[in-house]
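Just one protein chain is left out here, and the rest sit where they should.
Letters are used for the chains, namely A, B, C and D, taken in the order the chains are written, and counting of residues starts over at 1 for each.
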């Protein structure tokens, strides 16, 4: 029996390792469906046959759970780190000044309405009184994944994304980045929910427990998440 | 490389095209004949799905077929069929979505045929249906082929509706267009390239084949 | 309610349709004439963008027009134009994407016209171009209209490419299809409904208008 | 025996012209003449059920085909008529033989017709590859293929040279007698059917 796991886009780099590790320890194959957390939540409401939901925040899984889509309470499995990142050799330690210069034409952020990382970015920029100043430069990716795509193809000079992108060994493109001050945004606590669809699916439960296990935690840490 | 998205896409496009041929031909014929106000409205309605963005269509299909409420719930409870996040759902959406691509070119072609062909066939005692089948249809072959190719192609390229009601489920609704999108998102550009290339190759062969076949259909008597 | 996505969509569709009429008509005419192997290949290539999923096209456009390298950098440096995240980029993508929708039905219609019309015009001393303009084109009006409507519509419904290279920038690339998608994913069904309804209304009027106009074009002499 | 008593407004001239016909046509051949634009084609099409008269009645062997007051109007199919169109109206997609096979399943009859029209050598040609006279003969053969009791022929010999025409007419006369058919032949050259026509109608 396979397990369908809906994962927030920021987890894409880490999920490859998780999938292999879970398969080697249990022999169970998981299908990964990734997207902005908000999209996945909407799809679950509309009947998508997912077993486990790994969100990028706690709000989406909580509301699903509240409306009876969950089998378990929402568990926080990791805490995300927001970075600004570029393919160009830029000194991003002073990114706040840098992004205002003319050399930076476009900056990608994830759509705040459906991607928690985008929400956090917006919050941080607002806190620094920068959001309005940058408004004309912003382009909105559907999710963190799309922000990553824009960064790596060089269509934007900078993008706000997740630290796991940097820690992804399979990514061969050299990237330059700087961590955004954690004080400027509410911590990105990422929550998990075992869904109604998984009822009777032992493998799904196994996967749910595995994510909270130490071996999974180790992997999350490797990819820059706080536990 | 995982070939299931491509296989799925081809299946979807083929099933849709066949269904639409069965459905679209008589419809196009009916619409091509003298117009009534009722027909104009019908035609406008048929054309709607084409004019609406796939996301709008997807939205309404989602509302209609979500098992949370309405017809979707009823279907789920009574027949245990679910149209969202399932292959049959994609087929239904594609049929609605591509209908005008089948109907419009065929209808125009029928309108451009001389009336006397129909009249001649009628005097031979042939029914409307026989006339349609043996006289009118064979004389609009190029347009028919165009319509079928457009329909097939439009379905191959379907993305928005699938993204909305399909949900990217491997082997069920992850068609090629979604797989490419997904690969790009995962920064797996090699996979994106592979999918693109295979689609390219398949369709290039298909399209060239059709055109080469069609070459012999183009009339150029004596010269 | 924010009307800018709808306005933007209509602009995009209109600009694309006009450009494609200018580009597609001569192309369709050229293709409709006696076939060479070169033409078949050309036609297959023109048909490609239609058969490719929008996500594939979007991906390649993204790669090609990234200002970091290749043609994108050159355009940026020499002309200071950027094709990603800009309206002109969407126009370019739409033109490529909708080209076959303009060309195919028109080409088929040309092929179905009797050769003797062209011959008669030639003996009157008319050039190929005059013949095209005064004799052939007016006699395929229904197909021409169909092609234009299909093109306009297909552009209205464009979603995948825009999602890929648009960047969802309000007033610049946030077209209606994206706005609906966005609203649905935010579970703001009221906004999704509004956008959908306005699009529905506009296009229903448009389409019905075209059909009512076309009604007078359908020949039914004496009866 | 076909009885016609109809009226039809022709949208022809800037002014208007009314076509009024009252006549009974017996078995045998009736020649119909009249100047160009008089309404000869229109008359045949009304008898065939392809154009609806404004008022009046048409009946064939006492079966009512059309009656405006009784609201009777049989379809062209029900009237079982052989019609030779002035512009032939051949099917571009069918070969000569297929035209006849579309109308009839009787292979012997088809071969006989092909021979009668001198088109045996062209059985596999499509209309685009036929000369004008060959096309016209095909149009005649197709109309005969259904062995109609009533034949409506609109300028059926206009593209034929006198020798071909003379031969064909002789054959047709035999065929009409054999079928016991009534034939109405529109012709601008009444002499050509003088030998076979038993009656005539001049329009206007």
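As a convention for this text, contacts are C-beta pairs under 8 Å (C-beta built on N, C-alpha and C of every residue); 3 or more make two chains touch, one makes a residue touch a chain.
If you're wondering where the values come from, they're calculated on a predicted model, not measured in any experiment.
Contact with the omitted chain, checked across D:57, D:98, D:111 or D:164, is made by D:164.
Panel shows subunit D; residues 11-14, 33-37, 40-41, 86-87, 121-122, 129, 131-134, 137, 154-155, 158-165, 188-189 of it touch the chain omitted from the view. In the full complex, subunit C contacts the hidden chain through residues 114, 116-117, 119-127, 134-135, 138-139, 141, 219, 221-222.
Following the convention adopted for this analysis, only the chains that are shown with their structure count from here on.
Among the chains, the centre nearest to the mean of all shown protein C-alpha atoms is found for B.
Rounded to whole angstrom, the centroid-to-centroid distance between subunit A and subunit D, based on C-alpha atoms, equals 80 Å. Residue numbers of subunit B whose C-beta contacts span two or more other chains: 62, 139, 184, 219, 221.
Taken residue by residue, subunit A touches two or more other chains at 45, 149, whereas all remaining positions touch fewer.
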